[in-house]
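A single structure is presented below for examination.
With one protein chain held back, the other chains of the complex are shown just where they sit.
Per-chain numbering from 1; labels A, B and C assigned in written order.
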């Protein structure tokens, strides 16, 4: 049984902890954080299903005052695990890495850290073998993770050599008060880093793109124009490939999936914990052909989309499964993915 | 065991069904709807925990096509229950009432229906005795339900004779695409109907107010200026009363409850089904005195706030408990309310 | 001096009236509307710079009550003009056309009407000759008008055969209360009508695309992937062409043009009437190459962008100038376009 810890119990950290807890071949030892945030207070109200450890600089008196039990220090947690999932605020992970290295513990960092923090920039489908046995992995960001799922899917089926993307980015998560945008679209200097990141994971594909921030909280939407290495991919061919992917949920506008908020509502209606969804969405009625390119649109549930690929990362780093196919199959089984296809 | 059906499986209907399913002295017979909406599709993906009946006008072929099993007609459902919770779209409930009357089945309507649909305009705390044994109840709207909780709380403790409210209303629910507001506040002709409705439930209190719609989806905020019948209520007295109420959650900005979205996030972090919260929120650091008035602010989780009072309504209509105190205690026990106070 | 009337004094109608008033070779005879809307009330507060005529169904008593002077009936207005600019609500224009036809008056309809209302679907740059002498023109919609400016610009310079677009659409105008979207992105079935419309104006180009609505009020943003008929267009070549166009404003993020709201603010800071801008924006730092495609992003000021092309339409229909070059030059001169380039 692989032992896992989580550093940083925020939007991503909570979901990493839940994800590990659902993997029957992994054991969540505990989580670490700095302050009695709302998420930590909720953990307490839930009866502390996960043990809490305090990172350096935490004021224990504040936890005591709020009646939140503490199980030990960050060093205590690190001492008990095989691997740490680090979802600390950007920059903190790099400092934590020194502690992990000293303790001989492996680690997986989230997209907010610099690439240099890790040996391998990792995606469970696109380059599992690169992460096999590695000590330090860094996950792609939420947009890149979801985007690569779809690009890798077409690439395996038909071979791609180029993509051009437009990212319509949600600017904050539900409940965020530390950032926001009001009645404005904001454009980033092109090319977007997601396109650049895709190329570092899939070097045989030329990628570029433009990103626009929008004042919403539920899910990014990305349009993708993908070019086949040879010949062309028809709409039916693309759809056929997408439908077989366990982490892509193909939907239709006419069934009620009118936008990113429909996915959020649907996940709540499903009773999913936190109203989360692990799959990206892909609209069947938004696939079009453009010359020898295929164009489509995907929905990225930004809070939860990287959880499956992080579970894959644990499997790779700790050599739990030899290849992407067997590793992702385990992850998907425990997360209940593609269950909806069995209808 | 009381048998309950739900008509209209939308935002409210789903939550009513969940609420009944949690009452150990009630049995949810099934739900009825018209079309294979996202919520019905989610029910199917969950494995049909609730039996589905089709109302008149439903196209069964569409359900078959989507692989959604159907248990019978609306008449079938009505024939099996003691009481119907009707959360159909506004106006439909009045038509359904004829079917309920013919079948000799009681019913509780939601706030969207006209008051004339019911014998009693009902609130579990403020006028339980009026609903006792009644055939047709109508619940107050989400804002009025939450507002009355707080006003009734002060009224019982200290006696009130007047309130003036400002409602800062969320304009749509997460996932709503049929209504919306973009970068605008919209004001309604005063007095707001919520103030008028409060007076029909609590006729000894003079109420007025102004309502402003805002382009957000998580929770209304209401400021209340309450006037004591005799003397004045201090901040400490108000706080003491609020803290004892099982359906009021007293919070602090400094703990992270910065606004309506914080409650939404907290409920998701708690792992509550659908990310819902049954309590209204009340900010300890936003209570101020104004002459002989006490002023405070509450947060109304619009999707779920009326569920407890509807459970109370079932208890009243079917004479399950003799008074508000015992009925609300049962409801609260099954819904797990005030569990957070036990620390 | 060409005599012009405007039917429908709403968001577009007001700007058409202003646009005509600025053309020194045209005379605005008056405007027509149905009710004392805010815009009509503002016209009155301004001292009635434009004469008001009432369309059929208008309740004159309401205008009298508000102290708004009326100059006559819709028929009176039609009887005095050479051409009507019809910006009535969708569908009304088709009915008005009968009146225009009976009076032997030409007309230009806005994008909201069906294509069948007109003899020619018109754009001042891309197909001026089609509108020359025609009786009934229909303007392309705001998105299509701005998009075609940029596509036509590259096409003239280098030759294009294909475009794929992603439209990030603002969902309402400032002050709109009859439509809106709250915290949601909404996707339309692909291909978007704007791509289809482009093909009907520029039949030698294959176009497709995806449209996503966003909850903002200031300006659509479109990303365009354009394919050269021969060879490839470099970033520098594209930029060179864009910079010469009188209706394209090339800007940089680093100068402060961070998104659609920056253009709105800038136009207000310029002191432009109504805070309007006639040019589309184009970001120099968002042009990228993708294989043999050039990708760029434009900003569409939806309220005012079609005004110049409508002025061009008057020139075409009434044979005021023989070709696009001379007609657009007149329009641009009177509207003060490209004045900013003279710096």
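In this section, contacts are C-beta pairs under 8 Å (C-beta built on N, C-alpha and C of every residue); 3 or more make two chains touch, one makes a residue touch a chain.
Keep in mind that what you see is a predicted model, and the values were worked out from it rather than measured.
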Residue in contact with the excluded chain [from B:39, B:194, B:217 or B:272]: B:217
Hidden-chain contact residue, picked from the options A:14, A:39, A:194 or A:217: A:217
Residue of C:5, C:19, C:191 or C:259 touching the missing chain in the full complex: C:259
Which of B:2, B:27 or B:184 contacts the chain that the document leaves out: B:184
Missing-chain contacts mapped onto subunit B: 162, 164, 166, 168, 170, 183-191, 206, 208-210, 212-219, 221, 223, 225, 227, 253, 258-261, 283, 285-291, 293, 295, 297
Subunit A, residues in touch with the chain not shown (by the definition above): 171-172, 174-177, 179-184, 186, 215-217
In subunit C, positions touching the absent partner: 14, 36-39, 41-43, 45-46, 66-67, 174-177, 182-183, 218, 255-259, 261-262, 264-266, 268-271, 273-275, 339-340, 343
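Keep in mind that, in the parts below, only the chains that are shown with their structure count from here on.
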Chain closest to the middle [Cα centroid of all protein chains]: A
Which two chains share the largest set of C-beta contact pairs: A-C
Most distant chain from subunit C by Cα centroid: B
Superposition of subunit B upon subunit C: rotation angle, C-alpha, nearest 5 degrees: 180
Centre-of-Cα separation between subunit C and subunit A, whole angstrom: 42
Cα-centroid distance, subunit B relative to subunit C, in whole angstrom: 47
Separation of mean Cα positions, subunit B and subunit A [Å, integer]: 35
Set of subunit C residues in contact with two or more other chains: 183-184, 186, 215-217
